[in-house]
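Yeah, one chain of the complex is gone here, protein chain that is, but the others are all in their spots.
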Amino acid sequence: MSHNDLDTLKHHLREFADKRDWNQFHSPKNLCMALSVEVAEITEHFQWLTEEQSRSLPTDKRDEVATEIADTLLYLVRLADKLEIDLLNAALDKMETNKQKYPVDQSRGNAKKYTEFAK
Amino acid sequence: MSHNDLDTLKHHLREFADKRDWNQFHSPKNLCMALSVEVAEITEHFQWLTEEQSRSLPTDKRDEVATEIADTLLYLVRLADKLEIDLLNAALDKMETNKQKYPVDQSRGNAKKYTEFAK
Amino acid sequence: MSHNDLDTLKHHLREFADKRDWNQFHSPKNLCMALSVEVAEITEHFQWLTEEQSRSLPTDKRDEVATEIADTLLYLVRLADKLEIDLLNAALDKMETNKQKYPVDQSRGNAKKYTEFAK
Partner (left out) sequence: MSHNDLDTLKHHLREFADKRDWNQFHSPKNLCMALSVEVAEITEHFQWLTEEQSRSLPTDKRDEVATEIADTLLYLVRLADKLEIDLLNAALDKMETNKQKYPVDQSRGNAKKYTEFAK
């Protein structure tokens, strides 16, 4: 594997779309819709499960979910590429922001949104 | 950067959740819902734009979208981790499957789903 | 109230959009995206709640959810109108189909999709 797997995926996806002349369909607007469809295909697996059941999927179910999660990642990488966003750096930056927004002492054990912290 | 950026993100996210005692909230079911919320925050930026406008976002808008795309990736990595799915391998496998499902000669220049190809 | 409340909403929404010259933005594609954003705003309220908590929302929370549910209905009515779909009849037809697809004796107490019933 290359030293940067998101870049590897990005280049695979470019080649895939170029060969099929699919850039015409891959506007960020359309890719965003396709992304939301893939996420719903993950959701479909979980909608009637309890949280507990979702934590211990049988293997065949987990493999099906893995495929939908893979599709989601592929569209996400493709969307970022079309917008010329460096996906890895954006994610690392956001992690830093999240550390600021959710200080350990105010966030421990609760799922409050940062805007709901008592001032 | 490490030789595998998705792994790097995975470990950052584990530490982030552990420190805040958030594993209790991070069932795959809940993470899937959070993922869908983040994708909708991307969608919100594109819903009233034409495809053409979505292809040429002004810089400030693009930076806002980058943040939502980053959030989406973070939840996706976290969800895969909780399900013990190797995200990179799943994506590479799916790319191979897609190459089979969408042969170049049948797919060129059309967006038909593979189930719609004439037999 | 009129004898048909979905029609009433439809006419309100037409007038609302006409006055603001918003028909140009209200393509079914765009309305579909807006609809998905509204549903995510419902999801945002439930993502970290247990099922049990979701069954007994505090009043202020329930009022917030009601607003998002209302928005969802408004976009759904608008989308159906733009596609010239009779929403009420479509829903009544689908109820009949569901009764066929999910016979009481095969469906009682399980959430299997109809395609998973043993033959």
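For this structure, a couple of remarks:
For reference, chains read A, B and C in written order, and residue numbers begin at 1 within each chain.
To be clear about the criterion, a contact is a pair of C-beta atoms (placed from the backbone, for glycine too) under 8 Å apart; a residue touches a chain by one contact, two chains touch by 3 or more.
Given the structure is predicted, the values throughout are model-derived calculations rather than measurements.
For the chain that is not shown, the touched chains among those present are A, B, C, taking the whole complex. Remark: the residues of chain A touching the chain excluded from display are 25, 30, 33-34, 36-37, 39-41, 43-44, 46-48. Although one chain is not drawn, its touching partners on chain B can still be listed: residues 29, 32-33, 36, 48, 50-51, 111. Remark: the residues of chain C touching the chain excluded from display are 1, 3-6, 9, 12-13, 16, 19-22, 24-25, 27-30, 32-33, 35-36, 39-40, 42-43, 46, 49-52, 54-55, 57, 62, 65-67, 69-74, 76-77, 79-80, 82-85, 87-88, 90-95, 97-99, 102, 104, 107-109, 111.
Following the convention adopted for this analysis, only the chains that are shown with their structure count from here on.
Put simply, chain A has to spin 180° for its C-alpha atoms to lie on chain B, with the angle rounded to a multiple of 5.
Centroids built from CA atoms put chain C at 25 Å from chain B. Separating the centre of chain A from that of chain B, both taken as means of CA atoms, is a distance of 3 Å. With touch defined as above, residues shared between interfaces to two or more other chains in chain A number as follows: 29, 32-33, 36, 50-51, 111.
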